[in-house]
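The complex appears here without one of its protein chains, the remainder shown in place.
Going in written order, the chains are labelled A, B and C, and every chain counts its residues from 1.
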Amino acid sequence: MADPTDDYASAVDEYLARAYEGDRRRAVLARGGWDPTFAAELADLGWYALAVPESRNGLGEPLSTLGPVFAQYGRHLVAGPLLESTLLPALLETDLLIRAVGTGAPPALVDPGITDHWTSDVGSVTLADGRLRGVVHAVRFAPQAEVLVVVAGSEHGPSIHVVDPRAPGVTVEDLASADPSATFGRVVLDDVEAGESAGDDVAVTRLRSWARLLLACELGGLAQRCVERTLVHVREREQFGRPVGSFQAVKHIAATMHVRAAGLADLCTAALSDADGASVDDLAVTAATVKAHAAHVAPLVCEDALQLQGGMGFTAENELSAYYRHALALRGWYGDPTELELRVGAAVLGTRPAPERQP
Amino acid sequence: MADPTDDYASAVDEYLARAYEGDRRRAVLARGGWDPTFAAELADLGWYALAVPESRNGLGEPLSTLGPVFAQYGRHLVAGPLLESTLLPALLETDLLIRAVGTGAPPALVDPGITDHWTSDVGSVTLADGRLRGVVHAVRFAPQAEVLVVVAGSEHGPSIHVVDPRAPGVTVEDLASADPSATFGRVVLDDVEAGESAGDDVAVTRLRSWARLLLACELGGLAQRCVERTLVHVREREQFGRPVGSFQAVKHIAATMHVRAAGLADLCTAALSDADGASVDDLAVTAATVKAHAAHVAPLVCEDALQLQGGMGFTAENELSAYYRHALALRGWYGDPTELELRVGAAVLGTRPAPERQP
Amino acid sequence: MTAVLDDLDTYREEVRSRLAEMDVPDVPLELDARFAVLRRWQQVLFDAGWLGIAWSREAGGQGLTPMHQLVVVEELVRARAPQPIGLIGLDVVGPSIDLYGTAWQRRELLPRLLSGQDIWCQGFSEPDAGSDLASLQTRAVRAGDEFVVSGQKVWTSWAHEAQWCALLVRTDPEAAKHAGISYLLVDMASPGVTARPIEQMTGDREFCEVFFDEVRVPRRNLLGEENAGWSIAMHTLGTERAAATLRRRVECEVALEDAVAELRRHGADDDRTRAAIGRAHIALRVLGARTRRTVARLAAGAGASPEDSVDKLVLNDAEQTLFAQLADLLGPLRATPGVRPRGLRSERWVHDHLFSRAASIYGGSAQIQRNIIAERLLGLPRG
Partner (left out) sequence: MTAVLDDLDTYREEVRSRLAEMDVPDVPLELDARFAVLRRWQQVLFDAGWLGIAWSREAGGQGLTPMHQLVVVEELVRARAPQPIGLIGLDVVGPSIDLYGTAWQRRELLPRLLSGQDIWCQGFSEPDAGSDLASLQTRAVRAGDEFVVSGQKVWTSWAHEAQWCALLVRTDPEAAKHAGISYLLVDMASPGVTARPIEQMTGDREFCEVFFDEVRVPRRNLLGEENAGWSIAMHTLGTERAAATLRRRVECEVALEDAVAELRRHGADDDRTRAAIGRAHIALRVLGARTRRTVARLAAGAGASPEDSVDKLVLNDAEQTLFAQLADLLGPLRATPGVRPRGLRSERWVHDHLFSRAASIYGGSAQIQRNIIAERLLGLPRG
């Protein structure tokens, strides 16, 4: 196993098992998923810099290296703006962003393009005359963000802008969160200076594609851990004088869970191995495919885990419930199965590239 | 059990078990589902006249009486134009029709409204200046029909017309059939005399609603028989030194089959008990609901039956395969689950009455 | 039958109009406040004559039928009014005491149970006795005129607020597992009883763990014969399950009505919304059709039956389909209660969706129900 990719993931796994699982995770989740000390710790460890170019003091690994690492984030239910802190500085070479992330200060991604079917509910941002206007009603970690990456639409197509949340015209409102490992806010942009564009339509498509891929990997790891925990449970738990895992009905559910989690892991692996060299259009289709499958399968695996772990799985104390609620939160982020199946189908039928409808 | 409805169904069940199951059914299916002798026999038995008004020498039973009878047709996989021969003379008081059906001569229902999502594939018929023009590409038993009941559209809305297949301008082409118990033809109407209207838009909605209800009942009986046969099989069949029905995985599939078939039967019973007195709008929603569920559930029950009966279930000799192919043919006839869920949803959301989009 | 149904219609009209004039309480989220409100509400319902409807008059009830009771349950749901807090007492424990209790037990316990003065909880399940309830290990040892009880129960609703507990205990560890169980009526104020609420995934905290540490229970608090507790518990669970299914059915229908009203106000009528609502409606029609059969069985006085297991699975499926469809309509905004996608109140639908996942576990898991159906209804051989 000389593959450095696996080395990163193993190191992350090892660290998280040692320094995060258990009390630490409980504490971070109890705080709603945001813990600045923990975020700074990950920054110190260099985890955010994995795919940042060497010219900017990153490790310069290809983006695909992040996939197995995100699977570990999923397995260990790591809370915090991992997606934003890891992906944005790797894709957008903006000083402001890279400086912020280097200290563990979280960026937020103000992107109305998280969905095709809830566009009017999510909001939109428009760029005109160098000014940003609009509102996005659901932005992960917006209340904590020290830098905002805004995807705006204009008559010239979508573009990306890096904005200081303290800039005039920016308002961030706290929102309640149903995701145990993320906070949310509403971002209102009222005539905000847009500054230079940090990316064009191609950059937006790449950004969203990579978000889909990494979320899928996270869901894959999450599903994998639900299988692992369930196996431990059904081997230990006895009813009717024998381990429940010896009942054929339980075995078959466990086997189905394993097949689903393994299939998802294989899909992520295959997609990542092609992703770095793929064209932006191919990457978009691959990412939609993988995220659609992950969003479909991971909640099912969680539900089977809940079924096999019985009442105990439903207690807040048992972290399975947090895994499930996180899986459900990620399910619709950057496309739920129904939206993405339509995108993939359109692409396969030749209406490609899968169009970015938002903004 | 003083309910006369159950008496009819019991009598039908008894007769079919005695005079149809086995060699007779094999022979009728081998002929592609049409056997004039058998059709005449059912006419003699008065089965087609059950819901025909007494004033026209029918038995004058309410239409809901047909439901349990159609469940028996489904249980025994009765081939032939049961739907057309039973429903049309009960709903449309046209002499031509009632005379034909009385002798066992089959009517065909030339209705483009069997679907919302394949309208351009199915064709359409237009009424203008008292003439019918158009083509319907899939009509059950059209090649054998001695009378055609045509649903046509015009600027005044849909209407129903009874047409002689030998009339000038009518062409009927044979089609191959993938339904073991029905033949199909294409009906071309080229400037055909429409005659008097035998029904308006309300009649069309009632006709389609009752078609949906009775098809659902047929699918319900079909599913019920698949459960019965599967239970016999798994009790008798031994593997690993014990009946396969003693394995928990097999038990759970059998239990799921039973719950589905029983739920569908309950749904049909409840719908029928409300149907005779229902408004045309309520009936339309109920019928779409019941058919959507039947079309979803019956094929699933068949698939589980195939799974539990193993290789033998897949042989043409084993009639399970004919049950399955018939279920799949009925699945999309007058609406598959996807189409009908949309109709039902629209009605519940208040866009009712569920609009007849066709013709 | 027709006369009974006419009578029921009149009764329903009366309940509905009286209910329309009452102040239906809002139920606070905070646990103690909720309990207090619900307890006051139980007193209101008692005063209205709507508790113990099917109980004999001598036991303090109304002497009507289970169908009348069902009418009240349904009308409460339709009026968006809470159920009485003491459901366990009213539906499970009370009928058992009425049937199996001594004169003293009936006289002392039933009136206070009915009025809501005493809230009862049900100490059946244990950490190691879930699906296999009969393997319960909480011990009760005779010491003179008392039983001394030690052990742990779990999934005990409202135990931290209850005055009494209907407790299944093992009194004969040597007997076959169903045969060594007794049914004790335990005062929750007894020394040695500790109840601890367990927070659920939904955020609810009604369920408790209850610990018994050498709790002394007078012998007169034994319900029925010693070592005959299992059949008492099973007898009343049957009726309670049917009642719970019927209540839950109405709750599901009300939920769909509420969701549809939210969607309508917002003007959501796209194909995706239609498909979801269509699927939900169909699943509830199947449940509705099934419960007609259940009501007929109840009206005919049927007791526990393997048909209950079919009811349970149909209910599970309807409930999980309904709330999965509604949750699906929240899309990515499921994560942000407060933002109302398509007009839907996501905090409620997220809660109900999570709760619906437990439907296939509590009251006998889906796996247990399938075993029962296969063996007792379909006659498949035991493994």
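In this section, a residue touches a chain if its C-beta (ideal position, glycine included) is under 8 Å from a C-beta of that chain, and two chains touch if they have at least 3 such contacts.
Since this is a predicted model, take the numbers as computed values, not measurements.
Asks: Please identify which of the visible chains the hidden chain touches across the whole complex.
Replies: Result for the missing chain's touching partners among shown chains: A, B.
Asks: Looking at the full complex, which residue from A:24, A:56, A:131 or A:258 touches the chain that isn't shown here?
Replies: Touching the chain that is not displayed is residue A:258.
Asks: Considering the complete complex, identify which of B:13, B:218, B:266 or B:336 is in touch with the unshown chain.
Replies: Per the contact definition at the top, the residue touching the missing chain is B:336.
Asks: Could I get the residues of chain A that touch the absent chain, sorted low to high?
Replies: 231, 234-235, 242-243, 245-248, 250-252, 254-256, 258-259, 262-264, 266-267, 269-271, 286, 289-290, 292-293, 338, 340-346, 348-351
Asks: Could I get the residues of chain B that touch the absent chain, sorted low to high?
Replies: 114-115, 117-118, 121-122, 137-138, 175-179, 182, 184, 186, 238-241, 244, 247-250, 303, 306-307, 310-312, 314-317, 321, 324-325, 328-329, 331-334, 336, 338
Note that only the chains that are shown with their structure count from here on.
Asks: Nearest whole angstrom, what separates the Cα centre of chain A from the Cα centre of chain B?
Replies: Whole-Å distance between the two chain centres: 49.
Asks: For chain B, what residues touch not just one other chain but two or more?
Replies: Residues 247-248, 252 of chain B touch two or more partner chains.
Asks: Would you give the residues of chain C that are in contact with at least 2 other chains, written as numbers and ranges?
Replies: As it turns out, chain C has residues touching two or more other chains at 367, 370, 383.
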